[in-house]
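Missing here is one protein chain; the remaining ones are kept as they sit in the complex.
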C-alpha cells in the first residue's frame, strides 16, 4: 500500500496547493447566494456545470432524486420563487430546468473501474437570518448572504467547495484511479430530508467505500475524527389537530378544542417511558394553536421530532408518539393529520474503513486525531451508510476541525477557518486514492 | 275541601299523638341496627312484618325490585355476610328469604280506589363509622350503631319510622281514604342506586300523586319546603384501567402505565367545557392506582360522578367523560371498563301539588315555610317523580327541618330532633287525606 | 309626562326623517375607512369636527382618556402607522394631534342643566379581513373597507353615525332639553379595552341616566330589548412564559421548556372548578410556543380570557388562573409575565330606567319588544353602568334589531339593515327628551 501511495503523494500536495484559492472563492460564492433545502437551484446548477467542465459524467435532478421519497418539501410558491431567484442570481441555464421543482441533487462520476468510492457532500443552507454585525467576517469581507432568511451556518458551503476541489484534483490524477469516484451532492440535509430520496434513486447502490465529511467549528483546525458516530436515528414530523370553533363565552360546549388536545399530547409525548436499551429523545419544538381570545381553538399545529440511539429505539418513540397523538385527538373529538418532514437512521462507521482513513490522515501534515464525543445529533448520511453496508460495502463519516471564533453551528454569526478547505480536499483525495491501492 | 278535611282533623291529631312513642322507639331500633344500601335485610323484613300487622297488602323483594336495574350492588360475600347478620339481629324469618341477595324493597298498599297517592321512604344507612364520643346522643342514650361501618347519618332511620307511622295512622282512618295509599320503602338511596330498580319494577306506574319526604338537620324544627327542587341529574360510575406491569428501573418501556392514563383522564375530565345551558359538575372522587414503588402501575380505579342541572346537561357531561376515558386508556395502551354505580335524573316538583302540600302544612301547628335553596345535590326520588309525571300524575318532594346540634348530614356525629317524627307523620298523613278530598 | 312629550314628538319625527340620508352616508364613510381599537384617529377626528359644527362643547384625547387605564394598546409602530394613514385618508387636522398615540375618545356636551343624560357610542372596527365577495353589499355598493385587516363587523360604524345623528337632532331641539346631553364616543370596545380608560378620566361621574345602544344583526328590524343584560364580567390577558432553549437531541436536560409549562397551564386552567354561585368561563384562545423542531421551546405566549356571570365569579376565575399559571411556570423553571389586555365588569340594567325606555319605544312606530336572551358575552359599557350606579344614577343598555342577511357579528360578511339607523336616532332622542321631563 505504501508504495502505491508514494507515487502520487507529492503530486497531490502540489495540486491541493493549486486549488486553494479557488476553494475559498467557491465557498464564498455559495455563502453569498445561500439556498435552503430543496431550493439549491443555483448551487446545484453551478456544481453540475463545474463537474462537466472537469470531465465527469454528470447526472442531475429526477435521475438522482426519487420524487416520492423527498421529505419536508417547501410549498410550491416557495419552490417557484426561489427558482426564479436562482435564475436571476446566475444559476446555470443548462441545468436549471433539471432541478426545477425541488430536484436539487447532483452526481458526478469519474472513472468506471472497481472499487467504487463514494463521497457525500451536502449543499443546503439553513433558514436563518445571517448576522449583519460589522465584526462578522462575511460582512467585513463581503460575502454575507444576500438571500434574507437563508444562511450557510453549518459549513455546507465549504462542503460543496471541497467536493468540487476533490473533483478537480482527482481528475488531474485519473491515472492513479483505477476504480471509480462517485461524488454525491445532496440537498436538504438540514432537517434530515434529502438523503433518503437519493438513496431511493439508487445512487449509492454500486458503492464499495462510502465517505462523508463534515467541518466542525467547535474543533481546532486540523483535529479530525475518522468514524465519527453516535448519530441518533430520528423522525421529524408535523401533527395537525383539527377541531371545531365556538364562542368561548356563549357556546363553549360546542367547540372541539384542538389546543387542549395538543396540550394533552405534548405532556404525554414527553412522558413516553425511557427505554431499557438506550437513549431516546422527543421534542415538541413548536406549537401554534387557536384563533382568537374568545374562540374555542379549532386547530393546532405541532412540530415534533423523535430520536433514538438506534433505529429501533427511534421507532419505539415514533410509534408511541403516534398513539399518544391519536388518543389526544380522540379525547377532544379532533381530527389528526401526521405529515412526515424528515428522518434518519442511526448508523455506525465501519471500524476498518475508519482506521484506514485515520492512517491516511496520520501521514498528512497538520492532522491530529481527537477522541470521539457523545451523541445526540442526527445526520441523514446514515441512510447512505446503511444502504452501502447492507450491500456489503464499508462506510465511514469523517469530522474535521475548522474553528474560527467559537460561534456554534446554526447561529447567526457562524463562520469557519477556511484553511480547513484545502486540508479537507487533501485528506479526502488521499483517502480515495489509498482505497484504490489495495 | 275544607268540609272534607274538617271531619278528620281532630282524629288525626289524636292518632299522631298516640304513635309518637312508637316512632322514636322504631327510629332508634333502625339506628342501632344500621344497614347499608342493598343490605337492609333486617330493616326491610321488620317493615314488611309491621305493614302486614297493620293490614296493608304487602309486596317484598323481586316483586318490587327489578334485578337488572339495581346499581352499585355490593359483592356477593358482603350481601351474604350482612344477611346472616340480619338474621342474627332479629330480622323477621317470614321475609328474610324474599329480600336475600339484595332485594330489600317493600311496598305496602292500603285501599284500592282512586286517586292513588304514593309516599317514598328511603331506608338505608351510610358506610360510615358512627362516633363513639360520650356526648353523641346515640351513645348517651344507648342507640349507637352496633354494626361497624354502617351508620344512619342521613336520617333514613327516621324516614322509615315515619313511613310506618303514616301506615298506622291512616289504617285507623281508612274511612276517610276513598282512594289508595301506596307506601314505597326504597333501599340504597345513598349513591342514588335503588330508585331506578323500583321504578323499573313498575311500582309507581299507577300513582296519581307522588310524595317524598326528607328530614334536614340544617333547618330549624318545623321549617318546611314543599316542592324542594334543584336536584341535579347525575351518573355515578367507576372506571377501571388495566395496563401492564414492568420493572420501573430495568424495563420501563415494557409497561402500560394505568396510573398515567388515569392522571391524563382526571385532568381532561375536569377540563370538559362548561355548558351554555346551565350548571354542570364532574368529580373524580377517588383514584387508587399502582402496585409497588418500582413497578410501572398496571391498574387504576377511578371513582367518578357527573352532574347536570338537567338530565340533558348531565348526559352531555357523561358522554364527554366516557370519550375522555377511552382516549386516555388508548394513549397508554390500557383496557377500560366502566361500571355504573348509581344515577338520578333531574326533576322538578309540580307547583300545583307542592302548593297544595304547603297549604296543608300551613293549617297544622308548628309549621313554617322556608325559602327554597340552591341546588347541587342529587336524589334518586327523581326517577319516581319523572315516571309519575310522564304518566300524567303529579309529584313533589317535601323537606322538613329537624336540627339538633348542627352536625351535618353524612358526618359521624349526625343526629336529628326526634320531635320532627310526629310532625312529619302529621303533615304527610294530612296531605294524603287532603288529596282524597278533591 | 305625556304633555311634556307631546310638544316635541312631531318635530322629532321630522328631524329624524331629515337626517336619514346623512346617517347612511356617515356610516358608510366610517365603514370604508375602518379603524381598529385605539387607532380610530380619522374616525375620532371627524366626530369631533362634526360635534363642534353642531355647537356642542367638545373634549378630545387625553382629557377624556386616562393614559394608564388603557388596556390592550397596540405597539407604537402600529399606532404611528395608522395615524399616518388617518391623515392621508382625510382625518381632521385640527384634532389629529389630540388623538395621536392612542387617545381616540371624544366627548360632546349639549346644555348644562340637570339631569345629565349620557349616551355611550363605541366606534372601533375589528381586526378582520372584510369579504370581497361580489354579493357582499359593501362591495356591491362601494363602501367595503379599504384598510386591509380592519372591518366594521360589529356595527360600530352605525353606532358612530347614530351618535352624530342624535347630536344633530337634539341640537335642533335644545329648547326641550333643560338638562344636559353627554355623548361619549368610546374607542376599543372590541376586546373590552377602552371604557375603563374613559371612566378613569371621569367622563361619567356627573351622569344621572346612562344609556348604551347596540345594533344586532340577528334580530329582525324593529325588535328591541331595553335592559339587555347577562353581560359577563371578564378579564382578557396574555401570559408570557420565558424558559431556556437547548438542543433537543444533544442537551435536553439544559432547557426550561416553556411549551410544556404552557400545556400544563392550559389543561389546569380549563380544570378550574365550576362555581356554586353561577356560570364561569375560561378560554386559552391561542398558544404560540417554541422556535425550532430540535430546540427545547424557550418561550410561549398564551392568549387567555376568564368570564363570570358576576364580577365576583370572574374574579374567582382570574385568581385561580393566575395561581395555575404561576405554578406551571415554576414547574418548568420559567419566568411568567402577565399582561392585561382588556376587562369588563358584569352589570345589570336598572329595571326602572329600562322600563322607561321601553315605554318610550312602545310609543314610537315600528318598535316591538323581544324577550331577553341568555348571557355569555361581555361588554365594557358595564364599567360606565357601574360607575353611574355607584354614584346614585341609573343605567341601561338597549339592543335594537337590524338583521339583513343573517351573517353573524364578527364574520367577514357581516352587514346590517340601515333602516335601523334612523330608528335608533328616534328611540334614543325620544328617550333622552323623555328623561328631561320628569
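Quick notes on this structure:
We just call them A, B and C in the order they show up, numbering each chain from 1.
One rule holds for everything that comes next: contacts are C-beta pairs under 8 Å (C-beta built on N, C-alpha and C of every residue); 3 or more make two chains touch, one makes a residue touch a chain.
Computed from a predicted structure; not experimentally measured.
Within the entire complex, contacts from the absent chain reach the displayed chains A, B, C. Within the whole complex, the absent chain has one touching residue among C:65, C:260, C:289 or C:360, and that is C:260. Screening B:56, B:125 or B:266 for touch with the missing chain picks out B:266. Across the entire complex, the residue among B:113, B:202 or B:292 in touch with the chain not shown is B:292. Only one residue from A:270, A:323 or A:409 touches the chain missing from this view: A:270.
Annotation for subunit B: contacts to the undisplayed chain at residues 191, 232, 234, 236, 247-252, 257, 259-260, 262-264, 266-267, 270, 281, 283-297, 300, 303-305, 307, 341, 374-378. Mapped onto subunit C, the interface with the missing chain covers residues 250-255, 257, 260, 264, 267-268, 271, 273-277, 296, 316, 323-324, 326-328, 330-331, 333. Against the chain not displayed here, subunit A makes contact via residues 267-268, 270-271, 273-274, 276-277, 279-281, 374, 376.
Simple rule for what comes next: only the chains that are shown with their structure count from here on.
Residues touching across the subunit B-subunit C interface largely coincide between the two copies, over half of the numbers being common to both.
Distance between subunit B and subunit C, defined via averaged C-alpha coordinates, is recorded as 51 Å. In this assembly, the C-alpha centroid of subunit A lies 71 Å from the C-alpha centroid of subunit B. Within subunit A, the positions touching two or more other chains are listed as 250-252, 257, 260, 264, 267, 296.
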